[in-house]
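Every protein chain but one is kept in place in this view of the complex.
Going in written order, the chains are labelled A and B, and every chain counts its residues from 1.
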Amino acid sequence: MNLVAAQIVNGLAIGMLYAVMALGLSIIKGLLNVPNFAHGALFAVGAYVCYTLSTIGAPFAVALIGAFSGAALLGFLIERFGIANLTGGSYLLQVLFLFGTALVIEQILVLIYGTTGVSLVPPAMLGGAMDLGFMFLPRYLVFCALVGAFSIVAVWLLIEKTRIGSSIRAGIERREMVQCLGIDIGTLLTLGFALGAGMAGLAGGIALPLLGANATSGNDMMAIAFVVLVLGGLGSLYGAVAAGILIGVAQSLTTLVAPSASTLLIYVIMTVVLLIGPKGLFGER
Amino acid sequence: MNKNLLALAAVVLLAVVAPMVIPISIANEIIVIAIFAMATNLVIGVAGLYSFGQAMFFGAGAYLTGYSLTAGGLSLVPSILIAIAGAAALAGIVGAVIIRRSGFYFMMLTFAFNQMAFYVVLVWSGVTGGEDGMAGIKRAPVGGLDLNDRSVFYAFCAVLFVASYVILRQIKKSPLGLVLEAAKENPRRMASLGYSVHGAQLAAFMISGAFAGLAGSLYVLLYRFVPIDSISWIMSGNVVFMVVIGGMSSMVGPIMGAAVFVWLQGLFSLLWAQWALLFGLFIIFVVFTLRGGLIELFKRVARIRRAGEAHHG
């Protein structure tokens, strides 16, 4: 029972990470309609920024903000100087550009930090576990879930309650309306991409004390985020959040019975949903 | 018809001349990777299915051959055949699950499945060697041919390369090829004519998987080693890159793309251990050059995209 409860908490924490990653992808998909193949690299960037800031003595909160900002800034540059110049052309060129960018980012990280990877002990106040009487709850997991939930709520507030957010929403739902609102669509796409990238970076930062990081560790996260987006995000910005949490919990619970199968489980769920779920192509969705 | 013969002659000539002007090992890698690129062009260029998981089939061929030759104790030809059949079967299974998804989702799903395959190989290290790859592969003689001789092995690959070219080109010009081209533009119309669009696309996906498997198999024989990179998503991205730079309108384009890729990879790795960084920069550079240069390529893909968008609304 304790084990199950612990795994559920663990799953919630991991699931929140997936949700943060997938929500970022979902925003980018909605605005630019490209699969962001640099999302994993941006995740790694977030992790390393968080690591670097922590090692030079910055408080963990600052390190997390740095993780978000660093990745967001990179995202800003990628969109403004890359994708924005490739519109009106081939879809494949945009995707290849993101692929090339991912390679470059990963390799630069290897160049700076080497291939061995890094890890971080969570700050003292987040370390250890709380005794709930019937189980021990690692504090960092709770923190992880809370920060994930908090950032999702923040994005929700940003999109639903602010002017720039409503433009982003309009950009996703009806592109032509944005011009009527008097907002430059180019700026909007750049900001949207930066926001999505920042969320990948934030996920990387949060995940660092939990999973460690190396230059390519974002790719697994990216693959899972893609799956989460497909499962939950068909047409909805927030469906990805629910799917992310669901996948996280399901995966965590599987580790109780078959630890090595837990990642595979994600793909099994995806396959089942794709097979029995709504069908595409001719409107049967 | 003459044009066909001319192109075939050029491909044969290329296979014959290449080892004379560049190191044979590089030439050999080019023709092997070219099979992979041509296979990928069938799904990307002909069928308009943007697969970012082609390495899963290349890797399946590679690991199946590696396993068959070492632990399986099979001889060479059956090992290659198993690689082809296994990769095609994998493509059939993956394709059956995802072929109804289009555009954006198809891209993400092919990538996700690729990552799953990578994960399986990584975790199942008892069989696959995990991160270290699979070593100890020997080229057993085939019908009296000593494949350990570099020239003989090259000739063996070259024959398969030319055969792959001929087969894939025929498929491109066949009724199936035309159905795929048409479905790329307007899948709904093709269905209303009575074609099973998904059926045709699945067939293309499997054929592509089979040839990718063959390429993976030959790659392993060439280096007598299965690197885990052979199944990584970077390999999937690279092959898309080859197809795009070579051009998608014919099967000769991907051959050119493969040649450029292999040659550059060799060059960059001589320059710097961090060659992947240079390669990434090169991809970005090319993407921006293509934007202005190959206008025709552009228009073509833009139209495909428009058709896709109109379709998904």
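Just so it is clear, a contact is a pair of C-beta atoms (placed from the backbone, for glycine too) under 8 Å apart; a residue touches a chain by one contact, two chains touch by 3 or more.
Simple rule for what comes next: contacts and distances are computed from a predicted model.
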According to its UniProt entry, is the unseen chain "Quinoprotein relay system zinc metallohydrolase 2", "Anti-sigma factor antagonist", "Alpha-D-ribose 1-methylphosphonate 5-phosphate C-P lyase" or "ABC transporter ATP-binding protein"? "ABC transporter ATP-binding protein"
Given B:I33, B:I137, B:A158 or B:V197, the one touching the chain that is not displayed: B:V197
Consider the whole complex, including the chain that is not shown, and state which of B:L69, B:L160 or B:V179 touches that chain. B:V179
With the missing chain put back, which residues of subunit B would touch it? List them for me. 170-171, 173-179, 181-182, 185-186, 188-197, 199-200, 203, 207, 303
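FYI, only the chains that are shown with their structure count from here on.
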Just give me the whole-number Å value for how far the CA centre of subunit A lies from that of subunit B. 30
Looking at the complex, which residues from subunit A come into contact with subunit B? 29, 33-35, 37, 82, 85-86, 88-93, 95-97, 99-104, 106-108, 110-111, 219-220, 222-224, 226-227, 229-230, 260, 263-264, 267, 270-271, 274-275, 279-282
Under the stated contact criterion, what part of subunit B meets subunit A in this complex? 44, 50, 52, 97-98, 100-102, 104-105, 107-109, 111-116, 119-120, 123, 187-188, 191, 197-198, 233-234, 237, 240-241, 244, 274, 276-277, 279-284, 287-288, 290-291, 297-298, 301-302, 305
